[in-house]
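Excluded from the complex is one protein chain; the other protein chains are retained at their positions.
Our next item is subunit A:
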Amino acid sequence: MSASTAVLKSEARLFGRELGAVFWIGAFPTALMVILGLIPAFRETSPDLDGRRVIDLYVPVSVLLALIMAGVQAMPAVLTGYRERGILRRMSTTPARPATLLIAQIVLQGAAALSSALLVLVVGRLAFGVDLPGQPAGYAVALILATLGAIALGAVISAVSPTVKASTTISTIVFFPMMFAAGVYVPVQVMPDGLQRVIEFTPFGAASQALDQAMAGDWPDVSHLGVLALWTVLLVGAAARWFKWE
């Protein structure tokens, strides 16, 4: 077994042992959507929502919530802990580079976020008859870009956090505005026009609009995908620049 496979396997096992993270990333987004879907009024079409239902709007919100949970809430503390406890340093004295460990975490958190997003879509379809994306390829592109953005944001948080305690604090501070931008409190599509234009410049605001368009069957606007890609590039650059191995 190669070093990277061994590390990935062992990190996957460790990930499974963090029941809190498994719940918040894997189950919570779907649970939130189901709870909202159980409210009868949210399953009725509303003229205020262009003939859509509240539950229709909360499917993409829950999808983005899964990404935020993995990238912003779970991953930074893990990576910062690996540095703080000297695990990365110890790895760098072996033929396996410490980057192997970071990559394994990124792959796992990304995979967990995407699986949770798929679970939201499937349960939304089966339980509440929410349409599947009308433009699947466009939806996939937007979803993958948004996942990369969330992971990159998490990487920046752990890059600037000297301790796990600091990373938890920063994660919490970043978490709420990101939730807002993703539309958890008010779906982006029903925000006032002016606010929507501003929110579209945030990574999750752009992601929300892109997912919404792909859901409706159109290719997401280049501007939304562009904003998302630009954020991802900037965040990856910042993380690479600021990340310290010890």
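One rule holds for everything that comes next: a contact is a pair of C-beta atoms (placed from the backbone, for glycine too) under 8 Å apart; a residue touches a chain by one contact, two chains touch by 3 or more; residues count from 1.
The rule is short, and it goes like this: contacts and distances are computed from a predicted model.
> Which of the following names does UniProt give to the chain that is not shown: "Carbamoyltransferase HypF", "ABC transporter ATP-binding protein", "Imidazole glycerol phosphate synthase subunit HisF" or "Allophanate hydrolase"?
"ABC transporter ATP-binding protein"
> For the chain left off this view, which of A:Ala31, A:Leu49 or A:Ala96 is in contact with it?
That would be A:Ala96, which touches the missing chain.
> Residue by residue, what part of subunit A touches the chain that was omitted?
So the residues of subunit A touching the unseen chain are 1-3, 5-7, 10, 13-14, 17-18, 82, 85-87, 89-90, 92-96, 246.
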